[in-house]
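Missing here: one protein chain of the complex. Every other protein chain is in place.
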Amino acid sequence: MLKIGPYECQSRLFLGTGKFSSLKVQAEAVEASGTDVLTFALRRVNLDHPEEPGFLERLNRKRFRFLPNTAGAKTAEEAVRLARLARASGLSDMVKVEVIGDEETLLPDPVGTLKATRQLVEEGFIVLPYTSDDPILARRLEEAGAHAVMPGASPIGSGQGILNPLNLKLIIRRAKVPVIVDAGIGSPADAARAMELGADGILLNTAVSGARDPVRMARAMKLAVEAGRLGYEAGRIPKKETASASSPAEGMVT
Amino acid sequence: MLKIGPYECQSRLFLGTGKFSSLKVQAEAVEASGTDVLTFALRRVNLDHPEEPGFLERLNRKRFRFLPNTAGAKTAEEAVRLARLARASGLSDMVKVEVIGDEETLLPDPVGTLKATRQLVEEGFIVLPYTSDDPILARRLEEAGAHAVMPGASPIGSGQGILNPLNLKLIIRRAKVPVIVDAGIGSPADAARAMELGADGILLNTAVSGARDPVRMARAMKLAVEAGRLGYEAGRIPKKETASASSPAEGMVT
Amino acid sequence: MLKIGPYECQSRLFLGTGKFSSLKVQAEAVEASGTDVLTFALRRVNLDHPEEPGFLERLNRKRFRFLPNTAGAKTAEEAVRLARLARASGLSDMVKVEVIGDEETLLPDPVGTLKATRQLVEEGFIVLPYTSDDPILARRLEEAGAHAVMPGASPIGSGQGILNPLNLKLIIRRAKVPVIVDAGIGSPADAARAMELGADGILLNTAVSGARDPVRMARAMKLAVEAGRLGYEAGRIPKKETASASSPAEGMVT
Partner (left out) sequence: MLKIGPYECQSRLFLGTGKFSSLKVQAEAVEASGTDVLTFALRRVNLDHPEEPGFLERLNRKRFRFLPNTAGAKTAEEAVRLARLARASGLSDMVKVEVIGDEETLLPDPVGTLKATRQLVEEGFIVLPYTSDDPILARRLEEAGAHAVMPGASPIGSGQGILNPLNLKLIIRRAKVPVIVDAGIGSPADAARAMELGADGILLNTAVSGARDPVRMARAMKLAVEAGRLGYEAGRIPKKETASASSPAEGMVT
């Protein structure tokens, strides 16, 4: 079972709730995904009245854990402020730190992310920073007290899948906290691949909400995450040039 | 549901039965895979006494369909002879044609494969040729009457996954018979990827039998094939450079 | 030096002459490429009067060797007929066999290509068949007497580069005749990569004629082919996960 800080998650698939065509489709996709951790942008929530109109009131809060994110924040300070509001409103003390470095790519700002992580850890939050796939930065975030690290596979919403599996692998191998691959997953195969690399979980949103049939894709992702995890645990065969080759494939293909 | 000639398959995963460490592990992996089509080399079967020692007698033949292959054949003639023996012994009139061009790579011989396919179709077999990923050859095999085509993802037993997704996609898009991706699948993500490309099914063996935990990997593959198929049906998001990009990703990365 | 049948080539870059915006640009690109082997479609040549209007009369035939191709042929018979006309007209006894299996992709037909190669070899031509990257087919062509084999990197004119480096490597490693990578090269890096795999030469056309600045691209390709060949001869460093890793990179990135 996946444990992040004090919290246990049954599913290794975290689902974002944005950009669905309707609350009905959203609810069905959430159900089909099997997730028990939902993420959403704090700026989309009326934090004065977090039970007010929107999707949250429709959710059984006993059943789902909330992982609000600080999307839209461009500085550590903005991210910290959003997180505090979320906790004060009773929404969650677990937060996904997003400090965006760039409006075009929505890639995370390394310095701001690290700063916000430090501050929120100090204030007692359960902190999951969204970060690039830089292995050293991931380590610095862990040293800063992050309860998990969330490296991106490729830019948010790009559907490009895992651009740099080596970096993810380096992060995973050396992290002592859970690694949740976040952003860029486009298809079930991408999700399975991330889990096969040893990721502890996946967070995705657009790949489901933007699919032609979001509910079916949600179910596909659920199965893909399970498949990838089982594949990781089962220990895959090595890649070789041919079955009869005694050495691995790499020497061959340049 | 997948239909090959007159036969219907519940599962889109065909499992090879070779190279398991024991009949017990084999049986459990077969079970975990959810397959209903089993493949095996005819040269491993005592065709005079097909019910004799080996794994076949252990199988509930009502439950599984057999897809014997002509592995070991180096000419069309050898492949045809093996297929005839299989049918004469009551084993199966469905056959996977394997005419190997090369002992080292076990890659299929295009000319011999086409010739054997023609001959066996003429003799009334249900014929599934194992072929390279050459789209023109796949078409020629279909024109010769093949009931499905089985392009390789990479060399048998190599675990390298899909080396040329474009060729598979071209084959899939233009085939009127089922396309079963055969050979080279190494991990659940590979299986999911093949299904996302639109393959009708997958045949694999080493990826399961050679895994550290074959039974768990068999289950992983079952889920991956389902995930990939659902993902294909659900219609994935396009790849873009970034979420805000209006054009696809390709122009970007050269 | 590259030797094909009785002919020696100074340059390892063969250039197609089609689709240039003007004869002037074509001539400058040919010059910049440093090639001494030019290829063109026989159907574009007036074989009754091969010296007539067109680009050929502009060329110093002492300086360039001609490698006419049978583009447009859909059967072995058509290809053979075109080759015979080319020789009868005094154009060349060296021919690139192209038997196209498909109008959409222009991928080669394996059976027709093999048949035409056999026939033309028997008739004393110097035969270079354009083929898929199927290693077994490449071997069959060599056994049929081909003086070189010309596997495609990706579909003609696609600019996708090398889709399956393993197949090219297998062909190169086992061929006793020169291997000229033909079709699909899009950029200098693609050309260098093919040469690093050990190819004896490259044939390209669209990558130069379709570039924004064809003459500059021709020069780029000349340098890239030289760079790739030198890199092949110089013996590249192995890929490793990190500099300190004792094992190759492959085990790492799945």
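Per-chain residue numbering starts at 1, and chain names A, B and C are given in the order in which the chains are listed.
In this text, a contact is a pair of C-beta atoms (placed from the backbone, for glycine too) under 8 Å apart; a residue touches a chain by one contact, two chains touch by 3 or more.
As the structure is a computational prediction, the values presented were derived from the model and not from experiment.
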item	value
Touching the absent chain when the full complex is considered, from A:T105, A:Q119 or A:N205	A:T105
Contact partner of the left-out chain, one of C:T75, C:S89 or C:Q160	C:Q160
Hidden-chain contact residue, picked from the options A:R12, A:R65, A:R140 or A:R216	A:R140
Residues of chain C in contact with the chain not shown	103-106, 155-161, 186-193, 196, 206-207, 210-214, 216-217, 219-224, 226-228, 230-231, 233-245, 249
For chain A, residues in touch with the removed chain	101-102, 105, 107-111, 114, 132, 134-137, 139-140, 154-155, 160, 163-164, 166-167, 170, 186-187, 254
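The rule is simple: only the chains that are shown with their structure count from here on.
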item	value
Inter-chain centre distance, chain B versus chain C - centres from mean C-alpha coordinates, in Å	33
Touching two or more other chains - residues of chain B	105, 155, 160, 186-187
